[in-house]
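As you look at this complex, bear in mind that one protein chain is not there, while each of the others sits in place.
Then we have chain A:
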Amino acid sequence: MERIPILRMGEFLLVTIQVDMHDKLAMRLQDDLTDRISATSARGVLLDISALDMVDSFIGRMIADIASLSRLMDARVMVVGMQPAVAITLVELGLTLPGVSTALDVERGMQRLSQHVRRP
C-alpha cells in the first residue's frame, strides 16, 4: 500500500510529500500522522510541501485538518516550502489556511517549532 513516510527527529515528526497526491493517499497520511503523534508524543510536525506543484481544495483541507487535529493532540504543525505559484493559486481559490503556521523552508520551520516548544 502506497504511503507517505513519516520520519522522527527527536520530539518532532518530519513529513516530506514528494508524490503527486491522490485523495486516498492524503487521507491515509492524516490517519498515519495522528497515530504517530500519539505513539511518539511528538510536540511538533514539519510538513514539507516544497515538492508539491499544486494544492487544490482537497489537499488544502487535508493540511488544515492535520493542523487542527495535531493542535488537539498538543503538537504544533509547521507547513514549510510552499511554492510561490501554489500560494498565489490557493489565495485565488479562496483557501487561505487560517490557523496553519508556515515557514519558508525546513530550517526556519524547525527553528520556529523549537521556539514554540521551549516556551512554557
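One rule holds for everything that comes next: contacts are C-beta pairs under 8 Å (C-beta built on N, C-alpha and C of every residue); 3 or more make two chains touch, one makes a residue touch a chain; residues count from 1.
Heads up, the rule we're going with is that contacts and distances are computed from a predicted model.
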One chain is missing here; what is its name in UniProt, given the choices "ABC transporter permease", "Integral membrane protein", "Anti-sigma regulatory factor" or "Succinate dehydrogenase cytochrome b556 subunit"? "Anti-sigma regulatory factor"
Options A:D31, A:D53 or A:E107, residue touching the unrepresented chain: A:D53
For chain A, which residues reach the chain that was dropped from this view? 20-24, 53-58, 60-61, 83-86, 88-89, 92-95
